[in-house]
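A short write-up of the structure that comes next.
A single protein chain has been omitted; all remaining protein chains appear in their positions.
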């Protein structure tokens, strides 16, 4: 089994300081959190831009600062979000990709998110994929329900995207696929051969699905974007605390945790210059 | 096992006469098709409005004519679409429900449909459900991917909707859940206890999923909206031809086909006045 | 999808004339039944020896007569049972294989059958497999529960048996795997790549599992050995009547029925001399 790649989803677009007092918001805070998470075992940090007041933004300058500051601190892979926040235009969401980050997300369809619609028009998806490919940005395909993994497979067959693929199953958002073991098993059964995968369980599904991924040979995403609790009724102290637990559980299962460089190799990414 | 309820989806919003020369378009044609399908074993007709030139419409007057003309010909349950055509507003789509048809569809989320986004905002879904309930219209929950059946379950628990529920799994649209036996088995495993279900397989998935539903105790939707072929490379002559085959296969399995009145009873609908 | 191979399991070891008055027992009756089944669409007949009083036997002479008489009547593939009847010794059960029939069954493990134990010791299984291989007899692996398909996979990896494999899932015997769609889907998911498979549903499971196999690309076994009814409460008139229904359902699904020669090709067997 490959070593475990842990992604820390540090901030997201929606979580607030009211919900989680230790949420990293500014580029400096995000860089600090990334550093701590990397020490705890994260090979990738998944980042969203925020203005200093917490408002979500896809502003290129904000992302430039995040990337620069993270890189000053450590070697972790920076994965920028192109999901942005619900309501943003596609063009707006794509902006940080033009910075040529090592990695970016690509959401593979539309789905209701709680009381909102998370729109990803096929034409926009196509532009996102092409841009990432042209700029040499490694894609993580974000899959929120089964139709999106079907789309990944269809695009692969058509040659619109090329192997090796890395897919993230985001499970447990109200409106999208449930955060259950059965859901994860189904998703995994639909994966293109030789694709790697990670799972981001939402809320209380974060830990059980992370552990299942450790067992099943997948990879894991944890962090405040998806879940702010350490256990029922107890907020986590930090993103790193969530990463540490996953790393401990992985080691209990005799599965070592990948460094950023090992993760680059597993994912078929170029080594860092 | 309950008798089999066959729904004929006669027209849809997108199929053209170029694709299927025998597509029923006008209220008279739709009433004729409904009559033939009822003779062949359909208990429900699922209808979409079209102007005489084929343009899709949710115009109340068009639906009024369809319902009136169908009722003159036979006792089949008329189920109006509130999916309408991609691009219509929610208010537009809801119009035919105000005619108090016996039954109407309610799409339970947003999803990409081929190169379009089929938007169903939760607020609109809520208005649709409330209106149907208030007007005494039996709801068929349209489920295109697993997040939508999760939403059905969530709404049921919250008391937003009430049993007995009848759910339609629409499987095989590019962007939505695949039209495979595995997909159907998964969906069925997620159904609320005591809910009835039907399956609408798209294209080549229509027949195999119909037959699986016969075996599994579900119900079946066929018709030109979902599939215009009788077999690979051979167009169907009529909607009724597709209904007849399902009825034959059901009888081979010693499962009788429900009349409209039997279907009303199975679905917990009032008898017709 | 390959053409459908229908196997008729004409007699079995346990069914009696009291249970099914039209059960073929003598070699002549078996040859007649085989002829009718072949006309109805069967490409293979699965046969068990009986003395004229109905007692099960693996007597080589009885099998020799069956094979001779069937071949006089038609070209159907004769598959001899090596399951025999519960209580027979392994050596006894293996006897008909020495006649070099075209095909024979090989049960892949031990399992309770109702109030008996159906014993298949690994050492005996090994002897059976080796003998069949040495004599050029095509093997059908009989699998009654999941551990037996696991054993098929293990033997394949070890090189004890060689591709192309043909596996029969016998589902619904009390003590063995259930005769449900879920069971069949699970079994199918465990099959070695490129293996062909058939399903023998027991009792009321015969028809639904047969139809699922038609849809899923598998093959089908029906007949009095597994089920004596045509429908609930109504005995079948003949084995051929059960074959005919499967053939009709397959044609409804646009899947043609294989002739014996087509079956030989699909299964990787030599053409008949």
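In order of appearance the chains are A, B and C, and numbering begins at 1 in each one.
Please note the rule applied: contacts are C-beta pairs under 8 Å (C-beta built on N, C-alpha and C of every residue); 3 or more make two chains touch, one makes a residue touch a chain.
This structure is a prediction, so every number in the text was calculated from the model and none was measured.
Student: Looking at the whole complex, which visible chains does the left-out chain touch?
Tutor: Touch partners of the hidden chain, whole complex considered, are A, C.
Student: Among C:26, C:131 or C:146, which one is in touch with the chain left out?
Tutor: Spelled out, the listed residue whose C-beta touches the missing chain is C:146.
Student: Any idea which of C:21, C:174 or C:217 touches the chain not displayed?
Tutor: The one listed residue touching the chain not shown is C:174.
Student: Looking at A:90, A:127 or A:249, which residue reaches the missing chain?
Tutor: With A:90, A:127 or A:249 as choices, the missing chain is touched by A:249.
Student: So which bits of chain A touch the chain we can't see?
Tutor: That gives, for chain A, the contact residues 181-182, 185, 207-208, 211-212, 215-216, 231-232, 245, 248-249, 252-254.
Student: Of the residues in chain C, which ones touch the absent chain?
Tutor: Within chain C, the residues that touch the unshown chain are 109-112, 114-123, 144-147, 150-151, 154, 173-178, 182-183, 186, 189-190.
The rule we apply is simple: only the chains that are shown with their structure count from here on.
Student: Keeping to the contact definition above, tell me which chains border both chain A and chain B.
Tutor: none
Student: Which chain is the middle one, judged by CA centres?
Tutor: Checking distances from each chain centre to the full centroid gives B.
Student: Using CA atom averages as chain centres, what separation in Å is found between chain A and chain B?
Tutor: That pair's centroid distance is 37 Å.
Student: For chain B, give me the residues that contact two or more of the other chains.
Tutor: In chain B, residues 182 touch at least two other chains, as defined above.
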